[in-house]
Each structure stands twice: as C-alpha cells, then as structure tokens.
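First the structure, in the form of structure tokens, and then the observations on it.
Only a single protein chain was left out; the remaining protein chains are all shown in position.
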Amino acid sequence: MSDTPEHLSELRRDLHRHPEPAWREFYTTARILEEIERIGVDDVFVGRDALDLDARTGVPDDDELAHWRARAREAGVDDATLEQLDGGATGTIAVLERGEGPTVALRVDIDALPRTESTDPDHEPVAEGFRPDHDDAMHACGHDAHATIGVGVLEAIADSDFEGTLKVIFQPAEEVIGGGRAIAESGHLDDVEYLLATHIGLGHPTGEIVAGVEDILAVANFDAEFAGEPAHAGGHPDRGRNAVQAMATAVQNLYAIPRHGDSATRINAGDVGGGSASNVIPEAAYIRGEVRGETTEGKEFMREHATDVLESAASMHDCDVSIEWTGEAPSADPDESIREIVFSAAGDIPAVKNRLQSDDLGGSEDATYLMQRVQEKGGKATFVGIGTDHPDGHHTATFDVDEASIGIGIGVLTRAIQELTHQRP
Amino acid sequence: MSDTPEHLSELRRDLHRHPEPAWREFYTTARILEEIERIGVDDVFVGRDALDLDARTGVPDDDELAHWRARAREAGVDDATLEQLDGGATGTIAVLERGEGPTVALRVDIDALPRTESTDPDHEPVAEGFRPDHDDAMHACGHDAHATIGVGVLEAIADSDFEGTLKVIFQPAEEVIGGGRAIAESGHLDDVEYLLATHIGLGHPTGEIVAGVEDILAVANFDAEFAGEPAHAGGHPDRGRNAVQAMATAVQNLYAIPRHGDSATRINAGDVGGGSASNVIPEAAYIRGEVRGETTEGKEFMREHATDVLESAASMHDCDVSIEWTGEAPSADPDESIREIVFSAAGDIPAVKNRLQSDDLGGSEDATYLMQRVQEKGGKATFVGIGTDHPDGHHTATFDVDEASIGIGIGVLTRAIQELTHQRP
Amino acid sequence: MSDTPEHLSELRRDLHRHPEPAWREFYTTARILEEIERIGVDDVFVGRDALDLDARTGVPDDDELAHWRARAREAGVDDATLEQLDGGATGTIAVLERGEGPTVALRVDIDALPRTESTDPDHEPVAEGFRPDHDDAMHACGHDAHATIGVGVLEAIADSDFEGTLKVIFQPAEEVIGGGRAIAESGHLDDVEYLLATHIGLGHPTGEIVAGVEDILAVANFDAEFAGEPAHAGGHPDRGRNAVQAMATAVQNLYAIPRHGDSATRINAGDVGGGSASNVIPEAAYIRGEVRGETTEGKEFMREHATDVLESAASMHDCDVSIEWTGEAPSADPDESIREIVFSAAGDIPAVKNRLQSDDLGGSEDATYLMQRVQEKGGKATFVGIGTDHPDGHHTATFDVDEASIGIGIGVLTRAIQELTHQRP
Partner (left out) sequence: MSDTPEHLSELRRDLHRHPEPAWREFYTTARILEEIERIGVDDVFVGRDALDLDARTGVPDDDELAHWRARAREAGVDDATLEQLDGGATGTIAVLERGEGPTVALRVDIDALPRTESTDPDHEPVAEGFRPDHDDAMHACGHDAHATIGVGVLEAIADSDFEGTLKVIFQPAEEVIGGGRAIAESGHLDDVEYLLATHIGLGHPTGEIVAGVEDILAVANFDAEFAGEPAHAGGHPDRGRNAVQAMATAVQNLYAIPRHGDSATRINAGDVGGGSASNVIPEAAYIRGEVRGETTEGKEFMREHATDVLESAASMHDCDVSIEWTGEAPSADPDESIREIVFSAAGDIPAVKNRLQSDDLGGSEDATYLMQRVQEKGGKATFVGIGTDHPDGHHTATFDVDEASIGIGIGVLTRAIQELTHQRP
C-alpha cells in the first residue's frame, strides 16, 4: 500500500484538530483505542499497563490534568476510558500474536506541542477546516501523522499473513522527553527482537526514505524556578530581591555557554516568565529549557555549565533557585542489519523515489531509550525517516505534512515488518 | 468619629475578598453603589458618566473583561449594573449638594493588584476568613480600605450639617496609572475648589497623619512585545530569531540605565514572559514595566533610554518590537493652604497621635492628574497620608492594614471637609 | 587680591603640562617645594613626614612608580628630592607660624587623572601650548589650579600680618580616594582649629563662591581581578574558563543594582579589560570601579550588592575573583560657623559676583576624612566651592579652568583665613 486511504486521512485530521501536549493525550489515546478495537488485536495495554509509572518525567500537576481531561470529555471521551488514563498515564500498546515468528515492535509517538497554530487562510489545516479550536496546543511536529501510521501498519499487518508478534507502541510525551523511558522500563520491550521507530519529515521530501537516522542528539530538559522577594518598585526597589533579573542574567549566560571542541551542542530557554505587575519588583520567575549534545559527554558539559549559570544568576540577585531535570534521553545508533532490511523494503514500494542509508537527525528523540533497551537485550533497532513535503520547519506555526507520505510510511514499514518475519535464524 | 464601625469593617473585608484589577472593578463598583444608595445622595455618576472614556489607558481586551464580568455575576452582581459598567467603564462619583458652601472633592481609588495573596495562617485575611478565593488578584495596596474610607466620609458628611457640595470620587485603575486622567478630563473636577486625595499606610503607623504627601514620582508604564521566528531548537537553532534573548538583553540593560545626577529615577520590568516549549526557539516575548522620575525630566530621561534599550535589544536578535506606553502620570505638589487645614483638622481627632506637615511618597500616583486639573482651574489640592500598622510592605503577599486606621482616616477627612466649608471668602 | 598674577598662571600651566596620577606626583611635589622655598616658611613636611604611610590606599606597584619617577627625572627633578618621595610617598605640608593666633589649615589636592587630554586646536591648553606631551594623564579635574591656589594663599598670608599658624596641605591621590586618610591620620590635623578644603568648578561660573559644599557622597573604590583558564579558541573553547565573560556579566549586573528608596547611589565600572589575543579564550580580566551613596548606608548597600555581583559572575564562568576595596571616604558636612565666615569673606572680594551659602556636590571627595578628623577633635571645617567657567564637564577630555578664578579663590580663602585669626575666644 502506498496511497493514504480516506479513513486514515480522516483519522489524522481528527487528531490534528485535537492536539494534546505531553501526558494529556486523553482524546488522542481514546481515539487510537477506537481504531484498535475496529481492527481487532490479540492484546492491548492501556496507560498504566503500558508504562513504568515511576519512570515518567514531566507529568503536569492535577489541575492541569483535570483541565485537559475536561476538554477530552467535552470532545466526547467517555468516563470509563478517562479512568483508564488516570493521572496522566496515557498511551497504549496494541499486540498482534500470529504464530511462531519473531517479535517486532513499531514505536510511534502521539503528543502535540504547547504552541499556537497559524490562522493563515493558506495554511492547509485552516483551509481544510481541521485547525484546532484552541490556541494552546498544535501538532507542529507531525505526531498526528505518526499515530496514524501506527494505526495503518497495525491494520495492514492484521490483514496480512504475517507470522510472529507485532507490538505497536503509541508512546506519549515525546516532546518533553518524558515517555520514552517509561515505555523502555515497562518490560514490554524485553522480548522484542526488532524495533522500528519512525519520524516523518526532518527536511526530507515526500517519496524519500532514510533507513537509519543517525546522530540523534542526547538531550536533557530542565525546569528552573527562581524565588526572590517582592517590593514596591517606586518606594523601595532596594528591598526587593529581583527574580526577573536573575532569570534574564541566566538566559543571557545560558546561550553563551562555550561551544565544545569535540561535540556539537545545543541550548534553549524555550519558555520563560516572571513577575506579576509593572509596579512590583518581581519575586518569582522561571525558565524551562533544554541542553543537547552530539555525544553524552557534550550534553553533560552543557548540563554542568547550565547548572552553574542558573545557580550563580540566582545568587547574584540574592534569589533562590530550584532546578529540576525533568526529562532526558541518551544518544543511540541504528543497527546495520535492520537498516539494510528497511532500505531493501523501501525499494519495493513504488512511491519511494529516493532511499538513503542514513542521515543526521540533528535533533533529539527519546526513542533512543527504547532502542537502547532492545539493543541491551540483544535485539536490533533502527530509526526510520519518512520524507514528507513540509511547507515550514518543525515546531513552527505553519508546519504541516503532505498526507501522501502517510501511506508511503505505512507501506515501507509494513513491508519491513514482513521482511523481518523471515529473519528468524 | 474615629472608631471603625462594624458595618464598614464588614464592607472592607467584603471588598478584600473580591479584589479586581484595573478596569475590572465590577463587583467593587456594584458594592459601592449599594452603599451610596443606602446613604442617600443627590446625584451619582456611574462608569461612562464618570469618565472621559478616551482618556483611559491600560483597558484590557474583551475576553479579559468578560472573564471578570462573569466572576462578578457569580458573586451576585445583577445584569443591569453590569450593563452600566460595560467595556471596562468602572468607578463612580457620588455627590451631596447641601446649600451654598464650596465644592469639595475626595478621591479614593478602588482597584486591586494582579498578584497572589499569602496563604500563611497567621496572615489576618486568612485567619479571619476574608482572603479571596482566587489567586489572580489581591488588595495588596489597601485600596479596599480607601473605598471604605470614601463610603465612611460620605456617610458622615451626609449625616452632618455640612453646607456646600461634596463629590466622593471612587476612581478605578490607579495601579496601571490608567484611571486618573479619565476622571481628570471628565469635567467633574472643573468646579472643585478643594481636592483631597488620600492613601493609607506608606510606612506610617496607625495614629499618624501626613497632611501633604510630597515627592510623588512621575511615572510612565510600557508594554513591549518582541516578535521573532520559531525554529526547532535541536535541528536548526540558526533559523530562529530568538525573542527571549531579545527580552533578556533588554531586561539586563533596562535596569542598567544610568542613574541621574539631578533626579531620583526608577525602572522595573515587573511582568515578563516568552516562548512556548523547551524545544522551540522562542518566537515571542514581552515586558510590562515602568519608569519613574522625581522630576518629569528624570522620567523622560528614563523613557528615552528605555526605548533605546528595547529597540536595540530587538535589532540585536533580529526581532521586531512594538512599544506601547500604556499609562502615565505627572508629578504634583500639595498646596500649603489646604495642607494647613488638614493638619489642623487632624489635631481635633483624639486617635491621631502624630501629625506631619509633609513626607516624601517615593512612589507614584495618578491622583496627580486630578490635583493638576484642580490647581489649573484655580482650586487647591493635597494628598493626605493615613498611617496604618502594616505588617509587610505595599505590593507584597502579606500586606495588610490595621482596620482602626479606617475610622481615623474617616475622622480626619470628615473634619477637614467641614473646615473647608468655612473657608469661603 | 583677585587677579591671577603672571607667575601663578605660569605655575598652573607648568603643572598642567606635567599631570601625574595618584601617588606619582613626583614632578608636582618637587615643583610645589620650589615655590615653598621661594616663599619661605617655618616648617615643611615632605612625603613620608606628611603622611601615615600605612593609611594610604591605591599605591601602584614598584614598576609603575619607577616609570613615573623616571619621567620626573627627565623633566628635571633632582635625585635628592625623588629620594624624599620614595615609594609613592608624595605630597607636602607647608607651615607658617606667626604668633599666638589659632591654627588654620587649607587643604588642596594635587593629582591628575589617568586619561588622555583633547588635541582639539580650540582646547585652551592646546592653543596655548601647555597640553601634556604624554597621553596617559590629564589634569581633568582642576587640581593644577588647586595646587596653585595653595601656593597663592601661602604666599599671600606669608606677606601679611597674619597671627597664628597656617598649614597648607598639598594632598596627593585624591582621585583614587587614597590620600585623604593618610593625611588625616598623620597627626598634622590634631591641633587644627579651622579647616578649609576647596574645589574649583563644580558647575559654578567664575565669580561665584559656595561657602559650604554639602551632600558629599560617600564612596568606595574597588579593584576586581578575574582569573580563569586560557584555551585555544578554535580547537577547544570548552577547555577555557573565560574571564572576559565573567567580567562582562559583572559589568552588566553592577549597573543594574537596584536603585535605593532612601539614598541616591552611584556605580561605575570605569576601567576594565581582559584577554590577550583574539584566538585565545581570555584567562584574565579586571574591573576598576566605584560605588557611592548619598548616605553611608546607601554606599554600603551598593558595596554589598557589588560584591555579590562580582563573586557570582566569577562563579558563573568557573573563574576566581579577588576583590580589593582600594579606597574609601565617608560623608561629611560643613560647620555653620566657619561657613558663615567664608560667606562673609567672599563678600569682601570685589570679583565675587555671587555667593551661595551651600550647594550639593553630588560627587565624592576624601577631604571628608580631614573634615571628620578636625571635627572629632573639636575643630570646625568647611568645603569651599570656587566657581570657574569650565567649557566641559569634570573628567572629560576638554575640561579646562578659567584662570581668573584662581586669583578669586586665593582672594576669598586668604580673606577667610585672616578673619578666622580673629575668632579666637
């Protein structure tokens, strides 16, 4: 298969219209469960049965969860399903058990980003009427397409003469690097012989496939809270301890952490704020950010420097700071043998115009936790790139995917899974 | 009178429990109107009849107003009253017309600050059960007491043999320096011969009165919005234009604007924020802040430098910035003759332990617009400080007033108004 | 007298041509000693005999002193005199003892600033040929005129029928706040009944006299040295510890120390540097700066914050910092009685067009150490402002004095000293 069937295009648009950030994927998980039920599988693990709950990071507080649960309920999710997903235990694993073959897993991620989508009338989701109603989240990284691909592959394999076990993992909370480890440590991967993780886009056009994406940056996320003392900004600025000055000093110096001679690095203060009113010396401020490194050493270099910067910026302005490292993922590399099989499978799909053995990601992905786990247990893993024409960069307000690429992705992955069945020694 | 009567203490606590920031004083105005009706006055001007609507600044958008109107409705305000206050036209003026004497005005302000009140069990409003239910506003500057003093004076004068005209002005939006000019330009002050404005606390204890507060800093508020370009923080940080870096650079350099040799100055970036997710280069950020000067020249020096800093910080990071100056108030000084009368009146109130002719405010107040207007038309004005034991500084989470000072304030101001009646040449 | 005699104009220009910064006043002291010898005095204390050596601050190292001693030798100073000034013990005190009257002291300062003088052909010292040959120092604060006034007063009193004791103190190292305390603790002031300190200019025109300059800011100077680690900027920036980043962070945050509600404050990072070559991560950097306060409390507030900023900026970039507080002066106020005498004396000088009882300095002066010492011992002190038309601000490259004011200053101070003779009870 490589055309995208109507019902999967509809599914993708429905998910796009209901974007939910990390650990809030109530509607998304419910919708996926509907599809799994439609397809018919041998086993399904939902929420806390799919995760090691203690290994989650970046889980929001109860108020925030309640807010999104309420929204899912308004969108039609029933209470029984919501109960299964209690406390931010979202995501699901669907299992097909078909005879004696090897155990293969496909991992797709399902969460959205907390950003506003464009309202430009030329932006496809606007033009076609599936832009979300709310401004607080957006599928700006294509995970709506990923979830759809997961459903499509499940459906295709279920309809085939596949022999073996297929686990399709619908992982929550990738964007906060919060869900990968919880899946990895759930035990569900411990018998997996072949793992395929996948991502759409990444600068590759529709019709291009990367059999093994490399150079996945190690990453760590932090949440720093600065606490000072308020004061009247007119009468006694000297009596305040200014948390916004501490934050601003930190931002400036975070971006100025030295470049590393041996490892590309990244730093971002992606979400910051502080203060309350213009006439009050600000008593509180925060930075939510991340560091990355081409190597784990490079990431640790950034983490140590970031910690120094945050603590010194606080002490400079007589503030306190608490730093929480909320999520983290290692680096990982694809195995040559499984990459070859994907490369070869892609050659069998007519809509694939161009195949690459490998390319650099230049970003991070907590799929690396799953890949590491499988590799540690003796299995093989790769990270497959599915090209899609995207009009603008990942994470921007006008990001979008070419739906034709969903069918191509389903085709390549289904073909690869079938090939893997025959790999048993 | 100088004890605080039970019904006024209850009024103050009711207002404290329902704090409403600038232009959102729906419940507050409704509650004051109830009191005015109870007292019985000769004329009352509500909302748009009390204000020059075009002279307002800092009015929030419709969504925000709707949110607070809904809250007021929940708290029991009827639709007819809400209609009178449509579009953020809050506040009211109550008029007593009693014979031939001079026209005297008393101005009190009624808005709260957008900050969270302490939940410390020792904090009086917590202990006594009148802390607000919501965390988004607080009477951290005593305007609940001011409104109560306004009602108390109106009641006392109404019950007296006062001859003349008294206008009690319940002004909205002082904290954003947004309402003073709208009252000043409404015309209601143009026949006022004597204006008393007042503030509680300011570091003076209960029983102390300042007849003429001086050194009211000129102030201007700004709202700066930085616009950049988002990008994937891992893949292509170079493709972003980072609005948070622009904002942080601005914050650092705003506070570093040179001190002035001839004028005390102030600067505050009191409310800042930016970005969306830790893995997106932040495309938007904002600073809401203020500049002040002991002199208008000093304030203008700060405004010019702040503008340079904001614009240069934006261009440094290839961002755009729009700067709106949202509120402003001049400096003003009390008139000697009216200050003398207040000083003398305070001597007649037994609970007044200490009288000061003058003291420095060291802060700002848009009462200066009203004072200027009256002075330009040939009237006299002063700004009266009413001491109150306050356990913590103005604008902090544990600010509170000693309710005994409300009765003292009512006593002093009522006595001064009666004295002013006899000043007619 | 109030014209400036030719020989004093020549003296002033000679001193101007040979500017010497703090503790390097070898030529200057030698030149003053020549004048003292010409006039003939009863006693003279040179260098270490005029100072408490241990109370000096800001003394440069031996290399620097050797450099300036060599320059003085080239300019004609003999070795015997240089030996008297060994180790940066510059300055001198000339004493006239004439009978029974009170002991009066006049203090003038003699050092220059380490800055380059303008080469503008319209700048008087350029036009008239007395700009210094070297670019490393400049009399940009009029101390050349102060020294000349000291000589002029000594000469005038020596020629008069003055009865009493006059000590003219030629103080070194005022600009670094380094010499005042060394004079104060030398013992030479302990029998002084009346002390006159003086400064030219300060924004007052020629012909204006301020009998008692007030509001002399308390000041403290610091010297912060940052030590990091070098590295190749191309190969391994990560291996450096960047002292210039520490310094820049400190500069930004020093200027951003909060304004104080009760005291005007000042901060300046007046001399900074760091690094060596563009391709080496800078291992060292320094800031020489100062803090000031209208009150001692205000100055201490600034000092504490500055210390926090310097230390946190160092730790942020993994550098060490050593902070030395190199000079300091308290606040001081003129005594009313002596101010009155100066005011009255100024009235006797025809060239004085305008007399002020007092005015704010808005700057600092280590004359306050001398004033405090005299006042503690029961004497009276004032700080006299001598107006001079100065085309540009103090400390700028085009600062200059109107030489007519030198004669006026000599006239006023001589007259005041004569009046003080008759004050003995």
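Going by the order they are written in, the chains are A, B and C; count residues from 1 in each one.
Note that a residue touches a chain if its C-beta (ideal position, glycine included) is under 8 Å from a C-beta of that chain, and two chains touch if they have at least 3 such contacts.
Because the structure is predicted, anything quoted here is derived from the model rather than measured.
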Touching the absent chain when the full complex is considered, from A:118, A:206 or A:252: A:252
Of B:5, B:87 or B:237, the one touching the omitted chain in the full complex: B:237
Absent-chain contact - pick from C:281, C:314, C:332 or C:349: C:281
Which of C:40, C:99, C:234 or C:391 contacts the chain that the document leaves out: C:234
Identified contact with the non-displayed chain, of C:29, C:221, C:263 or C:372: C:221
From B:83, B:308, B:348 or B:376, residue that would touch the chain that is not displayed: B:308
Absent chain, residues of subunit B that touch it: 235-240, 242, 245, 249, 252-253, 256, 258-262, 281, 301, 308-309, 311-313, 315-318
Touching residues (missing chain, whole complex) on subunit A: 252-253, 255-256, 258-259, 261, 264-267, 362
Interface with the unshown chain - residue positions in subunit C: 113-116, 140, 175-176, 202-203, 217, 219, 221-222, 229-237, 239, 242, 244-245, 247-249, 251-252, 255, 266, 268-283, 285, 288-290, 292, 361-364, 393-397
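We adopt the following convention: only the chains that are shown with their structure count from here on.
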Centre distance in Å when subunit B and subunit C are each reduced to the mean of their C-alpha atoms: 47
Centre-of-Cα separation between subunit C and subunit A, whole angstrom: 66
Numbers and ranges of subunit B residues touching at least 2 other chains: 252, 255, 266, 362
